[in-house]
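Excluded from the complex is one protein chain; the other protein chains are retained at their positions.
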Amino acid sequence: MTALVGVVVFPGSNCEMDCVESVGLLGGEGRLLWHGDDDVSGVDAVIVPGGFAHGDYLRPGAIARFSPVMSAVARFAADGGPVVGICNGFQVLTEAGLLPGALQKNSGLKFLCQPSTIRVSSENSSLTSRASVGDELSIPINHFEGNYTCDSETLAKLRGEDMIVLRYVDNPNGSVDDIAGVCNEGRNVVGLMPHPERACNEILGSSDGGVLLGSLLDLAA
Amino acid sequence: MSQPLHRALGLTDDEAGRIEEILERPANPLELAMYSVMWSEHCSYKSSRIHLKRLPTEAPWVLVGPGENAGVVDVGDGIAAAIRIESHNHPSAIEPYQGAATGVGGILRDIFTMGARPIALMDPLRFGPLDDPRSRWIAEGVVAGVSGYGNAVGVPTVGGEVVFDETYRGNPLVNVLCLGLLPTERLVLGQASGIGNLAVLLGSSTGRDGIGGVSVLASAGFSDADDGDKRPSVQVGDPFEEKRLIEACLQLLDEGLVVGIQDLGGAGLTCATSETASRGGVGMDVDVSAVPRREPEMEPHEVMTSESQERMLAIVEPEGMERVLAICERWEVRAAVIGRVTEGGSLRILDGFDGEVLADVPAASLDDEAPLYDRPREEPLHPLGPSADDLEPPVDPGEDLLGLLTDPSWVYSQYDHQLFLNTVVGPGDDATVLRLKHPTTGHDTGRGLALTTDGNHRWCAVDPRRGTALVVAEAVLNLACVGARPLAVVNCLNFGNPEHPEVMWQLSEAVDGMSEACTAFGTPVIGGNVSLYNESAGSDIAPTPVIGLLGLVDRLVSRPPGAHLVEGNRLLLLGPAEIGLGGSLWGASRGAPGGEMPSVDTAMHTSVSDLVRELVLDGMVEGVHDLSAGGLGVALAEMATRSGVGVHVARVAGHRELFGEGPSRVVVSVDPEVLTEVMDRVEAAAVPASRIGMAIGDRMIVKDLMDLSLVEVSAAFTSRLPEALGSGTTNRQPDGR
Partner (left out) sequence: MKFKVQVDVSLRSGIADPAGATIERALPALGYEGVSGVSVGKTIRFTIEASDQEEAEAHAEDLCASFLINPVIEDATVTVEAGNGDL
């Protein structure tokens, strides 16, 4: 059965069609979920995509988390449904309390759109089941606020419970412990700053993102 | 007021007389304000129109030529491409971040006005020297503004240029280009039709932003002690508003709810209402009191000339209004009915639809009857400065080379250049390549669009006619290097003060050079923008025509090789040997901008371009790079740095051959296995070629001239901008395209 992946659209989101395209390329089917609808029923997985939800005004994700769709996403996640937040979506999930920590401005105080190499730190998450610990993936980053931050107890817990899913090989933004992606305790909710949907086609420079989104589809199918 | 009102508004006595003839009565202050903004150089092109007529504009694939909001070409598979370039030079000199941001916003609106979804931006940027603090401040602000607005609005910035030169001290050039796609059948034009149809203002509220010269009309007067809030203010961009406006407008167009649509740019509502009415051969009643405002106590002339950002004017049939409002509500876009299409050709400004008539002018007169000047032209008497031909050969050419290298990735790593999954070749290469997907179905055509922007003030200063032709030729060759054939040109003519006869001569010559080259290469000019009065402290900038060239890659199955080298490859230099040091980057770096400069042999150029394009498409070369600013030396250094492979080159006679610049020249990196086949094809194309060396090792060696380590070359290349402009964490990998 084709996995049906819901892709949330807030006003200001901009990576939603890219996610739909890449999910389709990997054999799944993407369906847009409007932020004003309190309903995600029927989908097998949810992606909260990149962009600038509500203009990133106040703080990235701060306004988006109050959208009706986020209540539905929270219920879906609580029932064990796989949820992935990419870039701005990661920011939304931390603001919504579905993932620990927060994302600050890059340490270089510049927006960065460039290739990045990330290393798989845990294969036990909804996004990394097809990968092996230590795999290096070439997946681009595209953000101003991707500097992952948390307090020391949270960091100890993330390490102790294998919740750090992906790390940068060359930390581009100052993230603590080179963190590029984390999961929740249930391991079904994952957030990451790099854009796997931009790395699903060799002609665009890399297809390594297929390992991550493919894992999500395995879980969903 | 000590002078007549029309002069305070920037209208000449003759222009005021002409207005009185049109109206058959004296104009009132509001009407004068409307004429003054519409007849400004910025809106009317009154100094340049007479010359622009000489540009070739037609080809079978051109759907919309100059004069509309954007040029449109048919790119096959039911897809049309809309493209436009504009300048935002003066606003960026005053407030770099907002100047650049609102430039991006404005060019996007020009594109979705045509019914096209914007898919790519390009930013050719030119600043004063890096050792000037103010120029650095402008550069950092402009780049941040493009990044801040373009990224947030969700349109990738896929290329551009960045140049630092003394000529732009105090007057930066911030040009922005936008490309959009639409289903061919959905093409809409900015015109009103249907008597009784409604003019609906969409988007932001109207404030006093960018009122400029018209502020002399503020009724409170403008005494020194006066309140600051009546003064012209900087326009501020809101990318989130623009994003919602794009989505709302494209949905309105998808559902066939608008009969015409027009963005609000220079001259604001006056321009949008008069142009839509005039193009449709109708009139319009505008209720100025219905315009949503941001500030209290705005006067009609302020509302009619405000340049507040993120606004569109849609012409809607009354029965569709309910659906229009529903779509606008979904996207949280404000919509207000502010006008009605009327019979006849009058643009009337009313205080309430049944209220007082505040202005009543023939709509077409604001646009079509704008003055047209043939300003005096005169070739400058004085030579440009020392000739580079007279310079002593460099003691250490390697040292000179290191000073000519600049990696622009500090700039473009701040731009999202990958959104929409189209970017096959991004910024930093000879040209950008985007996958061509249908804008509504997403169907991948297996073909690509290629895009480049080019300008070279050094060449144009030596000889504007020849220099502009060289710029067009370079663009054509840039496209060939990524396997593309050229389709159409848009231009942005950045010049000095048109009241200086030397500047008008430069403009006229540049237009002739562009016209000759575009005719020879079969690339019609489908749109453009003229930016005059680029001067500071009484000194005009060097003539800087910038062109955007759109092309097609007919088979896009893999990434073109780009400026790359593979260890063991043989290096071929293709193209004629005619080069010169006049107008060269090396000459300029040594304080000698003048000298002899070759001209373009258009037939030879076409042969070289065709050959290179076919070699790239057929996968015959593993690296390709055109020779441009800095000549062979800079081209080889860039290829070596980007691939992490050194070069060992001979048969370069001296510094002239190393740094000289000339058209139609390309370095290709060829696998020895296919060298014979490549040489056969080169010979068949009757293109001159020489085997200059090979890609090998970790040094850049040019026999008898230089021997540099690749580490040194890379360091010079990558460190220049980050060291001057701040600590961007560019972790550019070798060949990390």
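Chains here go by letter, A and B, matching the order in which they are written, and residues are numbered from 1 within each.
Please note the rule applied: a contact is a pair of C-beta atoms (placed from the backbone, for glycine too) under 8 Å apart; a residue touches a chain by one contact, two chains touch by 3 or more.
Since the structure is predicted, the reported quantities are computational estimates derived from the model, not experimental observations.
Here the chain not displayed is in touch, across the complete complex, with A. Listed residues A:N14, A:Q104, A:S125 or A:S215: the one in touch with the omitted chain is A:Q104.
One chain of the complex is left out; on chain A, the residues touching it are 58-59, 62, 66, 94-95, 101-102, 104-109, 147, 149-151, 174.
Everything below uses one rule, namely that only the chains that are shown with their structure count from here on.
Note for the complex: chain A touches chain B at residues 11-15, 17-18, 21-22, 51-52, 54-57, 106-116, 140, 142, 144, 170, 172-173, 195, 197-198, 201-205.
For chain B in complex with chain A, the touching residues are 147-148, 151-152, 154, 238-240, 243-244, 247, 331-332, 409, 412-421, 423-424, 435, 442, 556-559, 726-733, 736-737.
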